[in-house]
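The complex appears here without one of its protein chains, the remainder shown in place.
Take a look at chain A:
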Amino acid sequence: MLPADCSSRLVAELRDALDSCAQRQRQLERSLRISRRLLRAWEPAKTPVPEPTPGPETDEEVPSSAFTACSPSPQDLKELELLTQVLEKAVRVRKGISKAGGDKAPTVKSESTATSPATRASTRLRASDWTGSHASETKPPRGIRQTRVPAKDLSEHRLVSVEDPACIGRGARAAKLEPSRRSQETVPLAAPQAREVFTLKDKGILLQLPVAFRKAASQNSRLWAQLSSTHTSDSGDAATTAKNHFLQKMQTTSGWPSSRLSPAEVEAEVGRLQKACSLLRLRMGEELTADPKDWMQEYRCLLTLEGLQALAGQCLHRLQELRTAVVEQQLEPWPEGRLPRASSPCGGGADTIRSPPLLLYSSTQELQTLAALRLRVAMLNQQIHLEKVLMAELLPLVREQEPLGPPWLALCRAVHSLLCEGGERFLTILREDEPAD
């Protein structure tokens, strides 16, 4: 059995490592659930397809109403009725033609769109196909185009064409009506009624983000850019002076010396010195593995080693200063139950404020490699930290214990496995017993 304080410290460290792993796993599971659901067939939406509120100009639309269902006026209903009649007629005509040897069934029509990027261009493409084959029906196809496509297979989803005034053509209020839901019910399409299911794989490129969202998102990024650009501008000079004055006054009225280090600063500095230590060690390793060819290179190597030693000394000195400061000023460096860092340690200052920069990848393989490496680096960091802690606690135990009987050997074996093999492998200890005679 291990002594109590050693036990509690080690168990706490290991539990902490386990918890951080568990937290990552939870986040991943959440993302996985969402992604898997997106790649399956989408269920039809419960709420009606969103549409900007009907009106002659919807430029000043209130964004929050973009998703709210709007009930069409009687005039709109009448027009919709007209439209559906036209639609039926067109379907009949179409069917007639296709029976006569046309190959394009209405369903195929929509599949062909999968090949072109889903922009307004694609809807116009379809329109031209239509008009090409029905030269006589120039007006209805335009009207049909709007409601047909959404009604046909993507009833659950928001295609863009209805929102584009250019596509709508002259005064076609019809375009502003709610497509799909109601038209679906009122239009007994002669075309195959099989409600096609939406999968991202087949029809993902037909998607488009709603207007309100796009506006809000672009406004959002614009505001962030503004916020970060005025961060260091001159507009706050007087304010900065006032702030500093206030801080100073706070300090002087508090009765504590201003040179006092806050626990946050101490911790930050210890972290920096920790980083210094690893960088120095790394550099030392490089110098030691390099093979100097001549005396000049050797000289340089030795100078570097000397310099590294001096830097290490400086860091040590600073650490000792910190240690005495902590003791002297009665700091409680890491108070009980302290909150995790409020500010992220990385992303120096202004960078976090702008929109996140882009990370470009070209294949799934690449992305997977990247993610795997990130995890591996995090895991190694954790392993190194645990290794150091275990070394600090367990090696003294092995050293101190005098009775060299089987319990001590068992301890040695366990410690060896933990410290030297990462707990994965065990060694064997053979003991020579005295020959029994």
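Please note the rule applied: a contact is a pair of C-beta atoms (placed from the backbone, for glycine too) under 8 Å apart; a residue touches a chain by one contact, two chains touch by 3 or more; residues count from 1.
One rule holds for everything that comes next: contacts and distances are computed from a predicted model.
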Checklist entry - The hidden chain: which UniProt name fits, "Tubulin epsilon and delta complex protein 1 isoform X2", "DNA primase", "AP complex subunit sigma" or "Ribosome biogenesis protein BOP1"? => result "Tubulin epsilon and delta complex protein 1 isoform X2"
Checklist outcome for this item: The listed residue (A:77, A:93 or A:280) that touches the chain absent from the view is A:280
